[in-house]
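Taken from a larger complex, these chains appear in their original positions, while the remainder are omitted.
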């Protein structure tokens, strides 16, 4: 039976590739996409989500707009990585035709979770956690009805990327992350510790492009664009690939390794704002609340990704 | 022309009296009531709002349910003041017939502000500021469309009531308060500095009860109940009356005195969580963001309140 998921996302090139991977996978049934402000402002992430769905030939999937900003922090965006549109690297000028739903993404989310069978829906979070945090504030009962939340965010041993201590998605809205990590929902966390192992080596991007189909070429183009920032910063032979790890985990969890531990969110205003504090060595008595992944077979990951992308238009 | 307001409230006996005062005042047009978790949990505040509207003969006013909990803090309630139902002091057992709208209070709020003329709507906040904070996160554009937000909360020289530093409404959701106080909306703040001057002296409650009508007697009964806590704590000759000050300010601002200053919210987890930090002496360069009231003619206030309550059923 297909796994029913809702994707909350701030595309972002890697978000786009994650959505492609989900749409290319018969094991997964994407119920809806919710765009949220994150890598770029909301109007861009909504447009980018439309573009991705149209490119994948799936304008039938309902698309909603979520939160336009984080809860209480000044909005931080990442155009220095993703370009001004968030999807730089492909032609973003053609006109879009698929609609955006008028209902708010948060309202849809609450209603969808309440309408589904208990433990039926999985939520995949690819950006700041604002929408889910608001939904949990308005309707705390949904926490007990989700199957799990699979999210890209945070770091343990890799520490931060946007600050020395914090990863972008969590840093962008630490209060939202705190709400989600405290809600008692089963969480699966794909942190930088994993995504920094999934380097977009030239031969991997070449293989992707050589699929030849529209979506594979676009994926390779987008990743070639967004990797420029990380290649310069880290001096590695390829840039990390983040968001698709969530979908890969749903498809093949055996290629990942991790531990069920406590992850708490630093919400102070100091040096560590937005840090995921991971009790990896269990030196506290905090209750484990997340499966925190740390390892991945990156060849298997790219092989899965590339073969699936080939099945799209 | 009548002033159009929406009341967001967590009744609470003093919320009930504030709603009575608004409904009794021809200068004011109450568009809707939104109940939020605060003094007591959401299911109680919704029921209490229904009870208040029915008692005032206004079941036609649309009632919405807002947030069921604060954004990221553990929920703090105040049954030690208000009793288990939040409206203890009157008979709360009779059955209610007026409906609760199915649309979420936050969704209604966003839509109503967008549908109104610019600067037409005034928002009166009588509980934690969660609903407005969420609305501002989902739809930041509404900040520029409100006429003003008049709220009961915070303190300067009176300092805190729920902690040594913080007043209940702000303490219950400091992140929400921070969002509201940072949003650039014209704010009018009725803090403990004002409400601690509006003591429910025995002769004042007697005068209210002697109006003889249902709502006046209920108001006097409710305030007699809720004052027990404060009388014991402060040893004053009467208990402070909080929420009706907001409506009184709308009706007769001349009986209040204050300054336009900066008010910032402490969102740390330390001793001062939820404190309203008021730059009364202007020792910082923070931009003034609120008319912070500090004085009131309490005789004029009670006179206004009592005479208006007499016009209700």
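Each chain carries a letter (A and B) given by its place in the written order, and its residues are counted from 1.
The definition used in the following text is that a residue touches a chain if its C-beta (ideal position, glycine included) is under 8 Å from a C-beta of that chain, and two chains touch if they have at least 3 such contacts.
Because the structure is a prediction, the values reported are computed rather than measured.
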item	value
Total copies in the full complex, given that 2 are placed here	4
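The definition used in the following text is that only the chains that are shown with their structure count from here on.
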item	value
Chain A partner contacts - residues on chain B that touch it in the complex	66-72, 104, 106-107, 110, 130, 133-134, 137-140, 175, 178-179, 182, 267-269
